[in-house]
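As you look at this complex, bear in mind that one protein chain is not there, while each of the others sits in place.
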Amino acid sequence: MAEGTHAIAIEEARSGALTGFARRLARNPLGLFGAVLVVLMVASAVFADLIVPYDPTQIMVGPRLAPPSLEFLMGTDQLGRDVFSRVITGGQVALLVSATALGTALSVGLLLGLVAGFGPPWLDNALLLLFDTIRSFPVIIFALAVVTLLGPSLASVIFVVAVTTVPIYARVVRTQTHALRNSEFITAERAMGAGVPRILGIHILPNVIGPLLILVSMDVPLVITLEAGLSFLGMGVRPPTPSWGTILNDGYGYINQSVWPVVSGGIPIVLTTLGFTFLGEALRDIFDPKLRKEL
Amino acid sequence: MWLYVLKRIVLAAAITVIAVTLLFVMIQAVPGDPAAVLLGPRATPELRAELHERMGLDQPLPMQVVMFFGGLLQGDLGFDVFTQRPVRSIVFEQLPYTIALILTAIAWSVLVAVPLGCYSAMRRNSVIDKVVGVMAVATIAIPSFVMAIYALLIFAVWLNWLPAIGAGSGFWGGVTHLILPAFVVGIGWVGYLSRIVRASMLEILGENHVRMARSFGLSEGRIVARYALPLAILPTVTILGVGMAHLLSAAVFVEVVFARPGIGTLIVQAVDSRNYPIVMGTVLATTVLFVVSTTIADFVNAALDPRIRGDL
Partner (left out) sequence: MRPGEPAQQVASSRPSLLEVVDLDLAFQTPRGRVLALRDVSLAVQPGEIVGVVGESGSGKSTLAYTVMGLLAENAEVTGGAIPFEGRDLLSMTAEKRRRLLGNRMSMIFQDPTTALNPVRSIEKQMIDIQHHQGGSRREKRRRAIEMLERVGIPDPQSRIGGYAHEFSGGMRQRICIAMALLVKPALLIADEPTTALDATLEVQIIHLLKDLQREIGCSIIFVSHHLGTVAELCDRVAVMYAGEMVEYGTVRQIFHHPGHPYTKALLECDPGRIRTKTRVLPTIPGEVPNLVEPPSGCIFRERCPHSFDRCVTEVPAPRDLAPTQWARCHLLDDAAEAPA
């Protein structure tokens, strides 16, 4: 099996990595489906302002709790706001949170991973213990504790996500760094006066980029879930900013009068999480089936 | 063997200590008087003074830490701001509901996932295997509160088969009210567990001792039951321990959606009303719950595997 992957890798190097990757993705129907959903979600979020038919925070653009119609594709909520517009804008929040949080987590994780990998053993062990503790702790409990102390806001959400995802990125970087620190050519390079940036750029980064990207795509649904979950509990973004979680929460309150807000609020969450997860799994199968066991 | 037990207990204690320390640090990090922070804006000056003294806020920092831990070890988690009842009692009142929910979820998901995983392994790449695989990924991906709401919508509101909210009264009331929540908490777990069982089974079915069992003409059923399954189960036990975190998170949302009493509802309400002692107490309770369950899972794993037993 390893030989097969090796052969494919060589074939890719010849025909261009991108086309090779695209071809392999095409062979994986679920992954393709996921990729389509992801593109759809990202595009709709980025171009939200162009797509939305109504101002998402404008109340009473239509009757309260109206069912879906041509005028209001997903119906209206209890304040007469167009749910479809809110859903599309909610995507922006989800994307913003994901990008910011994961970006921060990646940077911090990279840093901590390097420290753990290159630092003295006691620091390494201490950091590893910290990573494992955070990683295995129930996220929602931690999130609620943070919200209690810092107050509900978008910033709190981003903070929680960042803190809980740092450990796994840090671990990946640390493993790679650790493996390298003892290798001979690093010693040689340092003897020749190579600085940390060079070692970082040439030896560490190329090897961790792959697994990190896969982890990121697997983490996006978790981030979106956390943000939506906190917003659903009323502890995430503040109104009137629409988040998928708040749309769901609103709908839940009026579930006996109309099912549509709840259904509509749930659909984007389901589609996005499925999309990223299918895509992430396909990526993992293509690039590194070994990760399956480690994660 | 006792060394192993000791090691695990020390590790569990270490994790608890770290979590509590983090909590302590967070409280201290918030600007302002910690007693005021802890008790919230509704605290009276008397309450604040009392807490001040109890927490030793006039004392040097190291002394505070010691007093904090000391209080914890005695089981003193503080007092609820509104009712003045000890946090400890409030938490212990709600804990059984959550534990019942989680245990039921684990039970049904294991009962479904293990056969499903076995079957998928034995009929690899069949249609059923592929469908189960996709469903597994889907149920893991979709968040628990979304599933909870949809389940509520379909089974309680629309079809009206099951009760929607609350914990119900009496034995049967309790059971019927448990069905839907336990289903939602467990569903993501079924997917995850069945994939692990499948992978584990596939690995074991390819191993030499299974081949040797086959060479004696043992039936497939007997091979699966006595030569493959006992080994395949082993990793799933550890997973269950680790999965407690996910189960707890799911339980929180499910309790909220189905308006069930429990730790989840407790903590959410407490956060909402800025009831810091309750929040802290719940966080501590869940930490302990989580650490205890992981340790138990590890011990069970060790007990089941004679190889580890022999080494110890």
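Labels A and B are assigned to the chains in the order they are written; within every chain, residues are numbered from 1.
Please note the rule applied: contacts are C-beta pairs under 8 Å (C-beta built on N, C-alpha and C of every residue); 3 or more make two chains touch, one makes a residue touch a chain.
If you're wondering where the values come from, they're calculated on a predicted model, not measured in any experiment.
Contact with the omitted chain, checked across B:T44, B:S126 or B:S219, is made by B:S219. The chain not shown here is touched by just one of B:Y97, B:F145 or B:Y227, and that residue is B:Y227. By the touch criterion stated above, the residues of chain B touching the omitted chain are 207-209, 211-219, 222, 226-227, 230-231, 305-307, 310.
The rule is simple: only the chains that are shown with their structure count from here on.
Note on chain placement: the centre of chain A and the centre of chain B lie 23 Å apart, centres being C-alpha means. Residues 14-15, 18-19, 23, 26-27, 30, 37, 134, 137-138, 140-143, 145-146, 149-150, 152-153, 157-158, 199, 242, 244-246, 248-249, 252-253, 256-257, 267-268, 270-272, 274, 276, 279-280, 282-283, 286-287, 290, 294 of chain B touch chain A in their complex.
The touching residues of chain A, counted against chain B in their complex, run 30, 129-130, 133, 136-142, 144-150, 221, 225, 228-229, 232-235, 248, 252, 255-256, 259, 262-263, 266, 269-270, 273-274, 276-278, 281, 292.
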